[in-house]
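Each remark here refers to the structure printed beneath this line.
A single protein chain has been removed from this complex, and every other one stays in its place.
Going in written order, the chains are labelled A and B, and every chain counts its residues from 1.
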Amino acid sequence: MNTQPPSEQHLLRRCAGALAIAVGLLLIGWLLAAPADAAPRHGVPGHGVTVSIACSSTGMDQVACREGAEAWARQSGNRVNIVSTPSSATARLALYQQFLAARAPDIDVFTIDVVWPGLLGRYLIDLGAYVDAARRAEYEPALMRNDTVDGRLVALPWFADAGVLFYRQDLLDKYHLKPPDDWAALSADAAAIQRGERAAGNARFWGYVWQGRAYEGLTCNALEWIGSFGGGSIIAADGKVDVDNPRAIAALHMARGWVGTITPPGVLNYSEEEARGVFQAGNAAFMRNWPYAWALAQGQDSAIRGKVGVAALPAGPGGRHSAVLGGWQLAVSKFSAHPKQAAALVLYLTSRAEQKRRAIAYTFNPTMPSLFDDPEVLAAAPFLGRLRPVFADAVARPSAVVKTRYNEVSAAIWTRVHAVLTGEATAAGEMRALSLELRRIGHGGRW
Amino acid sequence: MKAGRRLGSLGVALAACLILVWSLFPLAWAMLTSFKTGSALFDPDVFATPFVFSNYVAVFKGQPFGRNIVNSVVVAAAVVAIGLAVAVPAAYALGRVRLRGRGLMLAAILAASMFPQVAVLGGMFELIRHLRLYNSLAALVLSYLTFTVPFTVWVLTTYMRDLPRELEEAAVIDGCSPPGVLWRVLLPLLRPAMAATGLLAFIAAWNEFLFALSFTATDEMRTVPVAIALFSGASSHELPWGNMMAASVIVTLPLVLLVLLCQRQIVAGLTAGALKG
Partner (left out) sequence: MVGGLARSQRRWAVVFLLPMLLALGGAAGWPLLRTAMLSLTDAGLSTEGARFVGLENYLSYGPDPAAYDAGLGGYYVLDVARDADLVWRPGSDSYFNADTGQPAPAPAENTLFAWRGVLTQPAWWRAVGVTLGLAVASVLLETVLGVAMALFLARPMRGRALLRASVLVPWAIPTVVGAQLWNWMLNDQYGVLNAALIGLGLIPRGIAWTAEPGLSLLAILVADVWKTTPFIALLALAALHLVPEAVREAARVDGVGCWGMLRHITLPLIAPAVLVAVMFRAIDALRLFDLVFVMTGNSPNTATMSIYARQQMVDFQRLGFGSAASMVLVAIVALVAAVLLTLGRRRGAVL
């Protein structure tokens, strides 16, 4: 094919090519052959064991998690190995389930969402034997109930979260309004501010943003609306389904009415970040979100720095406030090779001293109510003091009651609620259908 | 005549512009937002706020992103190398030899790539743990072969079949054995196809997410897409949009370079193709 004799240059190029390939192969071989556990392990090399803990990859979470775990390692003479997991809860749950399904001992301690104890409980050890009564009493009782599945304490509460209302203090002042205490006031105030701001030239301004995407966040929002209207918590503590009632329907009517009037229609695909995007750009008067948005709204590069207030979510017609409890727990895998040391790590990380350190250094919300009164904590993070009443009223989602069916239940809730919000179906019809669906899934409340 | 040609070249320029905008606008937008932080991210008027470089600095701080890029390069290169090495001979056998059960074998190979990734994830995880490859790059190479090999085999078989028979016959008469024919006669002709499939397979491996997330555990073993997805803001729920965009821009540039390099191979086919007539 190549009829001419290869020129010198040609040979040279071939040589260089071959050399490059050889070097590449060597590099690939070396990297592929690198032992899997080349990962750095932290702590004192010594006699102890290595405990792997799955932390969130989120910046602050991971730093705080690493510091705490390494402190424990130094103190106990063991080693810790930090496995960073996605900050998205769905992705993390999928990853955990894969480990548990394969009975893999690679992760000893899991950081689990507040709604997962029921889902994963069978694969987690009972921490009851490691926690004495005095220690138990220190934690928020609602969280301890949440972490107890079929009488087994499968996780310990690490830090808490709850739905709160953010408002624009500057706009409330401008329109001579007070932070709304109930939904009627919020609707009226939001409409008034929206009218005023649009007339003033901001065509993109909206009154109220929240999370309306078909996902777990919508279940949280819906539970808050329905709870504040006195419509129950969809599934009661005894397992009975209670959602096909006039108050729940009225609550959804209200939310449906917001969409397109004081709430952008796009909210139907908003999760936390989209809502924060609109609010933090200065284009909304009110926002329902988790406390994380506070630090960002007050950040150096925020358009609304110093103009934001936070309050409990508005009450329904009966005067009841309702906030859904969120947050993360620590649990030990049933397949752990070192359950004793893993439990010790969990106890250390959820201890009063460590929670205090995390609250002061990173404003993580403690799961021990007494820490909200701690003067050092309040001095370092005054924001936590403002959340105190919110946490006092916060309610858990029905995850401990419905156990492994929680995701199915939540999916049924958000699907039906989403259909109401888009206007595809009526609130009354969907709540009736949801009630029947949940009763069938839960065998009439026998979860 | 002249006016018509000018009109034609105007049309060409217009089409080129359209293609450029369609292909590049999202990346350009990513690039613009990668220079933004905080509330400026949520402002569609990008020129209203100052441009900052902090996102690019942040990408390489706090995580071994350089190592992640190396990991991705190694995995993708190994997948392409192994994939082509097994696919080219197989394509020769399937494309140029009259074999019984050839159709069945092609169908079976294709079937391997029909399963949704999420369904094979569990089994793949068991396999990898069984082989003690968990949290290693070899685990990724192994799992990526499941989608690279069927694709390369099929594409190369098509091309292989279309190559003229005369060249091969001439080589056989000259005393070449089948491996010789493959290596000396067909391989050079296949270069454009190999460059194209290799490039597509490289990028597919480079971008793979689910397996990479599931089969590695430590930051040092992550590949680029997982590293980007694991970027997170200071607190939970927060999406570090600026950092993600900066990282995406950083990892797209080497691929563009790679494409430019592979072009030479693909274009080289022009001359090889001309030999056929």
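Definition applied: contacts are C-beta pairs under 8 Å (C-beta built on N, C-alpha and C of every residue); 3 or more make two chains touch, one makes a residue touch a chain.
Nothing here was measured: the structure is a model prediction, and the numbers come from that model.
J.: Using the touch definition from the top, which of B:Ala58, B:Val74 or B:Leu94 touches the missing chain?
T.: Of these options, the touching residue for the absent chain is B:Leu94.
J.: Which listed residue, B:Ile69, B:Val185 or B:Ala229, touches the chain dropped from view?
T.: B:Ala229
J.: I need the residue numbers on chain A that touch the omitted chain, in ascending order.
T.: Touching the missing chain: residues 90, 93-94, 97, 100-103, 119, 122-123, 203-204, 206, 212-215, 264-271, 274, 277-278, 281, 283, 404-405, 407-408, 411, 415, 418, 422, 424, 436, 439-441, 443-446.
J.: What does the interface between chain B and the hidden chain look like in terms of residue numbers?
T.: Answer for chain B: residues 12, 15-16, 19-20, 22-24, 26-27, 29-30, 33, 42-45, 82, 85-87, 89-90, 92-99, 103, 105-107, 109-124, 126-127, 142-143, 145-146, 149-151, 153-155, 157-159, 161-162, 172, 177-179, 182, 192-193, 195-197, 199-200, 203, 206-207, 209-210, 224-225, 228-229, 239, 241, 244-245, 248, 251-252, 255-256, 259-260, 263, 266-267, 269-270, 273-274, 276-277 touch the chain left out.
Throughout what follows, only the chains that are shown with their structure count from here on.
J.: Just how far, in Å, is the C-alpha centre of chain B from the one of chain A?
T.: Their C-alpha centroids are separated by 34 Å.
J.: Write out the stretch or stretches of chain A touching chain B in their complex.
T.: 1, 24-25, 27-28, 31-32, 34-40, 56-61, 81, 83-87, 91, 95, 98, 101-102, 104, 106-107, 161, 271-273, 276-278, 280-282, 289-290, 292-293, 295-296, 299-304
J.: State the interface residues of chain B toward chain A in the complex, per the touch definition above.
T.: 37-43, 62, 70-71, 74, 77-78, 81, 121-122, 125-126, 129, 132-138, 141, 185, 188, 213-214, 217-221, 229-240, 275
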